[in-house]
Structure formats: C-alpha cells, structure tokens
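As you look at this complex, bear in mind that one protein chain is not there, while each of the others sits in place.
Here the chain labels run A and B in written order, and each chain numbers its own residues starting at 1.
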Amino acid sequence: MSPLCTAVHNELNKERGLRKMRFFKQGVKKEHGKGATLYFLFPVICLMLAFLILSGCAQAPAPIAPHPQEEASAEPVEKPVEEAVADKYIIMATTTSTYDSGLLDVLLPAFMEKYGIEVQVIFKGTGQALELGQRGDVDILLVHDRASELRLVEEGYFSDRHDVMYNDFVMVGPAADPAGVKGMAKVTDAFSAIAGGGYTFLSRGDDSGTYRRELKIWEKAGVSDFRDWYLSVGQGMGDTLRMTSEMQGYTLTDRGTYLSLKDKLDLEIVLQGDPVLFNQYGVMAVNPQKHAHVKYASTQKFIDFMMSPEGQDIIASFRIGGESLFFPGKGIKD
Amino acid sequence: MPPLLEGISEAFYLILTFDPYLMRIVFLSLQVSGTAVLLSTLVGVPLGTFLGLKPAGRTRLISKLLYTLMGLPPVVAGLVIYLLFSRMGPFGVLGLLWTPAIMIIAQFVLALPIIAGLTMIAIRSRGKTIQETALTLGAGKLLTAWTVVRESRFAIFGAIVTGLGRVIAEVGAVMMVGGNIAGRTRVMTTAIVLETGKGNFELAVGLGLVLLLIAFIINSLLYRFQEGGKNSAW
Partner (left out) sequence: MRGEEIILEVQNLSKVYDKEVLKLEKFSFQRGKIYGIIGPSGAGKSTFLRLLNLLEPPTTGSIYFKGKAVSMNGDAALAVRREMTMVFQKPLLFRSSVSENVAYGLKARRFPKEKTQERVEILLAKVGLKGFANRNAGTLSGGEAQRVALARAVAFEPALLLLDEPTANLDPSNVELIERLILDLNRETGMTFIMVTHNIFQARRIAQEVVFLHEGRIVEVGETEKIFTDPQDQRTRDFVEGRMIY
C-alpha cells in the first residue's frame, strides 16, 4: 500500500468515530440537496415568467383607450343595452373583398376618432362570416349576400340590418379574350360561351358572397356540366385573381378587389354593367336576444355612423386610381 | 426588377428600418409562440420524463397517442379549439376567441406532444440508467428526477426548440382561433397569407425573411445542443 493511500485511510479513519454517526444522521434527515431546490424553483420561475408574458400579451396590443373605465379584458362584459358605458372595441366579421379593397382603412379610423371604439376585423368568406355571427362569435357583420342576410334576420339571428352600400361584380379575363366575351351584354351568355368553348374559368369555391353569386349565374345560364376547364381554387378573392392572371383564365370578381390589385394583374374587365351583377352590402348586428354578451350598444353606434351622411360620404368618396369602388346606400330594388 | 428580388430588397429596408407594422407582428409572434412553448415545457418535460422512465410496454398506448399528436395538423387543432371556445362551445363564456390567449392555447396543444414525446424518447434511451445511478448514490425522489432531467438536458432543449420551430411557423391554428385581427392577433404567418392575398409581396417577403431568420436561429441553437450533447456524452 502506498504511503499516500495510508495517509488517506488514516485521514478517513481518524474522522470516522465522530463523524460517521453525525454523517449518516444528517444524510437521513434531509434528502434533497441543492439540485432538488433548483428542481422546485425552476417551474415556479417559469410559471411567473409565463404569467408576465401572458398578461403582456392580453394587454399590449390593445390600443390606448380614451375611456379608461373599462379594464383591458379579453372577455366582453355583459351589460344591459341602456347602460351607456363605451366598449373598447367591437369585433366585425366581413368579407375578404371588403377587406382587400382598403375601404375599412379609411372608415374605421374615422369611427374610432368619433366614438373611441375600435372595430377589430375578421375577414372570411360571406358564408363563414354569417356562421360566425350566428354562433355569436362576433358582434357585427358587413357582408354581401342579401337574400341570406334577410332570411337570417327573419330567423332572429341578426337585427338592425341596413343596405349600407353597393358595388358590382365584373367579369375579368385575358386581354386577348379567347372566349369572345367582350361586347356581350348578358353575363349568362358569357358564362355559356366559356362553358361551351371549355375556356379556363377559376372559381372561388369557398362559400363567399362572390361564389354564391357565381353559382346563381351558372344556374341561370343553364350550365351544369363542369369539366376540367372549371377550377375551384378555394381561395380568397385576391389569391383567385392572381391565379387567374397566371393561368390567363376568366373569373368573376367584385370590382373593388380587382381595382385595388389591377396593377399587379395581367387581366382586363371583359364584361360589366349587367344588372345581375349588382352587389349589395348589408351591415347588421348580432341579435342580443340570441347572444346576450354581444356589444349591442356599440354596434348601434357603428351602424348609425355607417348610415349617417358622414359615413355615407366616406364610402362615396373612397377611390382607387380615380375610380369609385363603392356607392352609398341601396343599389337595387326589392 | 423581378418581384422576388424587389421583395427582398424592400424586405431588408423594412427590417433595417424597424418598420412598426412589421415589428409589432414579429413581436406578437414571439410572444405567443414563446409563451405557448414555455407552458408546453412546464407540462411536457415532467410528463415526458415520467413516461420515459416507465417500462415501454406499459406506456404503449399513450406513446402511440403522443406520436400521433406530434403530427397533428395545425388546422385540425385550430378547428377543435375554435369549436370549444366559440360562444356556442363549452368554454364560450370565457370569451377568449380572437385573443392572443387562445392562440397560446392552440399552440400549446401543438407543442405539447412534441416536447413530451421527444423528451420521452430521450429519457427512454438513457433515463433508466441515470435514475438507477442516482438512486444507488442515495438520491431521494426529487433529486433523482432532477438528475434525470439535467442529464438529458441537451435532448430536452432539442425537444423544446423543435416545438418552438413548429409553432412559430404554423398558420392554420392561429388563423382559425386568432382571426388575424390587425394589431391584435396578427402574427407572422397569418400576415404573410394576408399580404400575399393583397399582392403586397414586399411585406410578405419581409415577414418570410424574418421567419426564416428566426428558424435559422432556432436551428442553430438546436444544432448547438446536439453538438454539446455529443461532446460531453460519455
């Protein structure tokens, strides 16, 4: 045995008598050391961090409210309609075509300035927007499928519906116009020509107001045989237009979206002005009798604003490249 | 200039000038995904460790479930969460729809199986040996658990980073439950979809570049953890 080992053993032995007893007692009493303390602390610290971030999330993006009486809560507070406490925001579902046009970028700040209520916008196809409204997941709708809107008001899902503005649909296609649509007056004739010649046609296929209108036109034109010339793309209006441009096909679009994207597209209007193509927009509130939590009072302010001379004037004077995209009020007869 | 190049140069301009619209979206993305991953870590790492230390035979069902959920399509997660938290759904009264909180919930659901599953796999390969070594050296339950986690830290960091990479790049769930509301629930991926739809390719490409940059940072971290694991593995 080396001298070193001997020394070590002596050292160990010397301590043994006293220390060994104390040593094991200490050992049994406390089982977790520093590592265990860390194990405890780690989740606690993480949890605290999580709460900090979470609370930051819920509040940070909310705009500064001119009415501080209400907390920045994500949960809409239920209250009687009469009570005139201003909401911080309401949630509006609208269609992609409305959103893409840019009109809301003018309209909503004007409303915000006047009433201090922010309108938060979710854009979906008309069908999905109507569904969100029926479920009570939003407060107000701005959509364009008049027949469905009137039916749902009848059924009690919505109230205070107004014909707020209109524009029209147009048919766009390649400048060369292989189907010879240019010069036709009736959109049904144009659709028949496309179907007859098998020219590429792109359809939204997404339950939007535009798509619903397109289906009505196919029906009126008596076309029911859709072959590989007919492409149902399942996209918003902007994406559908871009795809149509890439494929040099035809599609039906609202005028607003087309005008706002015109510079980036290789498409022309090939048909417009047919009364069938009128596109009426309606604004309506989710019926508080169906969903008590909706911010009904604030939605009334928004509807009033939209229908007021000021709101209607904003709509009328909104232009892109010198062209009007929307016309105030009601554009069709019942 | 072709659109992509133009997009890239415009994108760099937006990034370098800290364009406020861009910054807000990036910040919200990091907040939502970061919080979701943090919460998933708090649940997933202990869960994965627990499962990893159980004999593989006894956790077969839950393992299969975890593996399946690891590939859960974000839109499916989004749909389920939407139906649960919609006003008509069981948690509708909470009014969480269209808020960052519900986006965090959705991404938590997406990240949890990944973090728990990858932790489980890592622990299963070496955890039993670590556990026994700690036990024979007189460690109590807590110290043993901590030792197992600590010894598997590279793999666990890898799991966390993988989870983060998945949620920050997903679009389906946040679109469906967040609603892509400007300034409130708009994150990088939903903004890219929107701006592309509007033909704003510059902004879309800019966001794409930021996303790519973040993915690069995340993967560099992942790579480092894996390398670190290799160097000090014995």
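Please note the rule applied: contacts are C-beta pairs under 8 Å (C-beta built on N, C-alpha and C of every residue); 3 or more make two chains touch, one makes a residue touch a chain.
Worth saying up front: this structure is predicted, and the values here are computed from it rather than measured.
Decide which residue listed in B:L143, B:L194 or B:L211 touches the omitted chain of the complex.
Here the residue in touch with the unshown chain is B:L143.
Which candidate, B:A11, B:A77 or B:I130, sits in contact with the chain we can't see?
Candidates B:A11, B:A77 or B:I130; residue touching the omitted chain: B:I130.
Please identify, in ascending order, the residues of chain B that touch the omitted chain?
Against the missing chain, chain B presents residues 126, 129-130, 132-140, 143, 147, 150-151, 153, 231-234.
The criterion applied here is as follows: only the chains that are shown with their structure count from here on.
Quick one: report the Å distance separating chain A from chain B, using the average Cα coordinate of each chain.
Those two chain centres are 24 Å apart.
Would you mind writing out the residues of chain A in touch with chain B in their complex?
27, 31-33, 35-36, 38-40, 43, 46-47, 49-50, 53-54, 56-58, 60-63, 74-76, 91, 96, 100, 120-123, 135-137, 235-239, 242, 260-261, 264, 291, 293
Going by the contact rule at the top, pick out the chain B residues touching chain A in the complex.
Residues 24, 28, 31-32, 34-35, 38-39, 41-42, 86-88, 92-101, 104, 138-143, 145-147, 149-150, 179-185, 196-199.
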